[in-house]
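The next block holds one structure in the form of structure tokens; read it before the comments.
Removed from the display is one protein chain of the complex; every other protein chain stays in position.
And now, chain A:
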Amino acid sequence: MIKVLLFADLQETVGKEFITFEENELTVTALRTEIKNSYQYTQIDNAMVAINEEFAREDEIIKTGDIVAIIPPISGG
């Protein structure tokens, strides 16, 4: 199972702080596609993805037990 943390506008769009996937493995690109297909969230292409609190590349593979977070465009400071 892969747990994906949601923040900011994505958290509000989905209505949850996290979602889970039953897959044991998932690429970052596949995760984006899943989100795009399941939720009306057009900003997903501008979001970054973090695996275990590090920014991930598109071709990285998410494995079961990883802590994943979708990072919408940030606006701190």
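Annotations for the structure displayed:
The working rule: contacts are C-beta pairs under 8 Å (C-beta built on N, C-alpha and C of every residue); 3 or more make two chains touch, one makes a residue touch a chain; residues count from 1.
The definition used in the following text is that contacts and distances are computed from a predicted model.
As stated in its UniProt record, the chain not included in the shown complex is "Molybdopterin synthase catalytic subunit", which appears among "ABC transporter ATP-binding protein", "Chemotaxis protein CheW", "Molybdopterin synthase catalytic subunit" or "NADH-quinone oxidoreductase subunit H". For chain A, the residues touching the chain absent from view are 5, 7-9, 12, 28, 43, 45-46, 48-50, 53-58, 69, 71-77.
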